[in-house]
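One structure follows; several queries about it will come next.
With one protein chain held back, the other chains of the complex are shown just where they sit.
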Amino acid sequence: MGGKGRVRRFFEAWPPLTLLALGWIALMVIVAFGADVLAPYSFTALDLRARLHPPVLMGGTWTHPLGSDELGRDVLSRLIMSIRLSLLIAFFGTMIAAAFGTAMGFVAAHFRGKVEGVILMLIDFQASMPFLIIALAVLAFFGNNLALFVMLMGLNSWERYARIARGLTLSANEQGYAAAVRQLGASNLRVYGLHVLPNIASTLIVSMTITFPETILLESGLSFLGLGVQPPLTSLGNMVGYGREYLTRAPWIMLSPAAVIVLSTLSISIVGDWLRDRLDPTLR
Amino acid sequence: MLRYLTGRLLRAVLTILLVITFAFFVLHLSGDPAMMILSADAPPESIKAFRAAWGLDRPLWVQYLAYVWNALHGDLGDSMRDGRPAIQLVLERVPATLAITVPAFLLKLVIGIPAGIYAALHRNSLADRLTMMVSVAGFTVPSFVLALVLVLVFSVQLGWLPSAGSDSAKSAILPIVTLGIAGAAILARFTRSAMLEVLGQPYIRAASAKGLQWREVVVQHALPNAAIPTTTIVGFMVGTLIAGAVVVESVFAWPGIGRLLVSSVSNRDLAVVQVILLLVAATMVTANIVVDVIYGWLDPRLRRSSHGR
Partner (left out) sequence: MTALLEVSNLARSYDVRRGRWPFAKPATLHAVDGVSFALPAGRTLGLVGESGCGKTTTAKLVLGLVPLTAGEVRIGGERLPPAHSPDWRALRRRMQMVYQDPLGALDRRLSVGRQVMEPLVIHGLGNASERREKALAMLDAVGLTQHHFDRFPHELSGGQRQRIVLARALILDPQLLVCDEPISALDVSIQAQVVNLLLALQQKLGLAYLFISHDLRMVRQVSHEVAVMYLGRIVEQGDPDRLFATPAHPYTQALVSAIPTHTRGRKRRIVLPGEPPNPVDRPAGCAFHPRCPHAVARCRLETPALRTLADGRRAACHLAEQIA
């Protein structure tokens, strides 16, 4: 009887779906870190005699468990490297957006007046245009290199962090703990670093679980169109782009990266929902 | 209300100006505009003519004004590949894009909103959970994956629908469905939560305590109030529709603006890219104004706020 209660309580705190999602994310992180070790082949290794081999479950052999593509490259290895690159890009993009957005939010809430007005205008502007179009325009003008691309991903959805940071800081400043501590004589660094930031961190982290998948989708979309990650580098969107031509003959080339994209964004969303409930039930 | 609208109109103008400024800024940051737009091996006379027209030898702020003037007239140069004015090229493709985006938009509304309302009214039922699960696909499955999967099923395996091209009405079906479904899912979620929030309000209980039938309560009280936040998201949907069109048109080789944008970016045909950027900005701004007008009309607090000081 006691055992059953414990199991149920365990699953109440950790719903099975969330566990699965966390498991998938853990798997992705391990793959991203251990890509070099885990990939059976180099992702550029050609094997022209083994072109378009189907994966194991569709009649292939274990030499290429997920099949091979039109140049005989191992799909599994390419998938592993793609996971690493896509996750890295999304991670750095999200971090840049969060840092930049939060800083802007602080600046707006701290200085008020004209500075706040300008920042609000920028936030509005970012929110009013679909970012894909802006990204495409920038890529057209500047050409494509990886560093620029990551910066661009970092500009995606910074305005969401800015809005949150500004709102929460304003209320903390007006009558709240930030005003109280500042009134005690604390320096601004102390106020923002030790008090405001830890308090808004949980809200920001929940936002990250929303924008991280969006960044993955943005990057894979652009790479799919051939405008994102360029060969010889391989990313998830990239692979789907290549696989498109062989949709009829070798659908597995696009199916495995597509599945990884969907499962990853799904997992992060599930974990995000769970975090939101856990961290602050008053948040909607 | 008038004051509210004037404020919104001003904001819209400001946004367009900001986009134009952004384009100008990026254009000048990335290199010599003449070389970039006309391409390196254009004849020197046309480069000279271009410089004159855009005043590239004059001080920066004069160039800026010239740029704004040109932008507002849609005159941003000729397409590198084509030789024709970029604006002509873009406008030609508008009908094709509209042919799939407008039906997709309607599809989103027709599927998304009723689904969301139904789910909210039958909370925690099987239908509700199913709707929520399916709608998650709206923001986890990228549109290109959805498009390719649909092609795989309906074109390759079943052979019912063509997988690309724009020859027949049938070839429009998959693009429209792809565009519409993702948005419908998100709209369903949002409508559901808006309805749930409204249904939880005390005045709903008051209405049914008054003796109204549940159906009347929903139609007369819940729906109108839930409509208010929903209109704001509809404006946002226009943006995602445009972004979605870029990908969908590329997958299905549909000759619309989205496809033109992608090829122009690959070729770095900057005149076309700029025109499309401005066109998108104008569309978004218009959509937002329309939403603001509807919002202002729907929300009685704004309709009658004429006694503000």
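Which chain is which? They are A and B, in the order written, and residues in each are numbered from 1.
One rule holds for everything that comes next: a residue touches a chain if its C-beta (ideal position, glycine included) is under 8 Å from a C-beta of that chain, and two chains touch if they have at least 3 such contacts.
Everything quoted here is computed from the prediction, not taken from an experiment.
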Options A:53, A:78, A:195 or A:276, residue touching the unrepresented chain: A:195
Positions on chain A where the hidden chain makes contact: 175-177, 179-186, 190, 195, 198-199
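Heads up, the rule we're going with is that only the chains that are shown with their structure count from here on.
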Centre-of-Cα separation between chain B and chain A, whole angstrom: 23
Chain B residues within the chain A interface of the complex: 11, 14-15, 18-19, 22-23, 26-27, 29-31, 36, 136, 139-145, 148-149, 151-152, 156, 239-240, 242-243, 246-247, 250-251, 261-262, 264-266, 268-270, 273-274, 276-277, 280-281, 284-285, 288
In the complex, chain A residues that touch chain B: 121, 124-125, 128-134, 136-143, 213-214, 217, 220-221, 224-227, 237, 240, 244, 247-248, 251, 254, 258, 261-262, 265-266, 269
